[in-house]
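What you see is the complex with one protein chain gone and the rest in place.
On to chain A.
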Amino acid sequence: MKKILSAIAVMALLCTACTKNNDPVLNEQPTAAGQLSLTFDAVLGSNDFALNKDFLLSGKTWNFSQLRYWVSNVVLINSKNEEYAVPNAYFLIEENNAAETNSAFLYPANKREEVLLNGIPAGDYKSLKFSVGVPEKYNNNLSLQAGELSQLNGMTNVSWMWATSYIFSSLKGKVTEGPASVKFAVETGLNSNFKTIKLDLPAVLRISSAKTSSILLQADVTKVSEGLDLMSSPVVGAQQASAMSTVAENYASKVFTVKSVK
């Protein structure tokens, strides 16, 4: 009888669980959960990054037209070394000029560097992990949907006509040295270039329901192409596999630092 009763209970659970499909998902966050604002502030060394503006850096004049990269798998690590993986964390960070397309549907100019994460369990956190790029499962199947992953924003390979997958990062613009001026496009992709970055926070990040906490990261764009000479090889993409892995490695090890935690 006990067995049958528990069977009924299980059935009841199953029935309620499965018939909820049309209802808004119940937010079953722990009672104490808080919000975290994660900002990826693009900089050029000590200058703030901006599009369509000349920057003089080590003898060259740089003018950027696009900075975009996917951030995924955001993880917070608490003082007990326990990891909290933010669900569905796939975000497109970008500074982008409006782009013409082959249709009346323009891609609008956009600047987005802040990600708001809700439902973070209250507690003290000491480190942050995230990846630049799109994890293999989603990179191999463009029809799967999660987070902000989308084919509509030009961050898939279809412009590459190469492997049908996501473009992990893209930095475009013009660089001038003396009389010479070249347009450059530095893109990364490929599962092997999916990189995870772990940053220790300079101060404890306290998450509570009382306020929105924040982490301010700096993304130093001067580091993206470090080790490459864009004057002589201005295109990094499908055909430049080793340059592409240099850029991916730069994102992994040099581009991001934590500026502040509040």
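We take it that contacts are C-beta pairs under 8 Å (C-beta built on N, C-alpha and C of every residue); 3 or more make two chains touch, one makes a residue touch a chain; residues count from 1.
The rule is simple: contacts and distances are computed from a predicted model.
> Can you pick, from "Cytochrome c peroxidase", "Nickel-dependent hydrogenase large subunit", "Maltose/maltodextrin transport system permease protein" or "Oxidoreductase", the UniProt protein name of the chain not displayed?
Answer from the record: the omitted chain is "Cytochrome c peroxidase".
> Using the document's definition of touch, tell me which of A:Asn141, A:Ser181 or A:Ser253 contacts the absent chain.
The missing chain is touched by A:Asn141.
> One chain is left out of this view; which of A:Gly34, A:Gly147, A:Gly173 or A:Gly237 touches it in the full complex?
Result: among the candidates, A:Gly237 touches the missing chain.
> With respect to the chain omitted from the figure, which of A:Thr61, A:Ser127, A:Thr164 or A:Ser208 is a touching residue?
A:Thr164
> Could you list which residues of chain A touch the chain missing from the display?
Considering the whole complex, chain A reaches the absent chain at 1, 4, 7-8, 11, 14-15, 17-19, 21-22, 101-105, 140-145, 151-152, 156-165, 237-239, 241.
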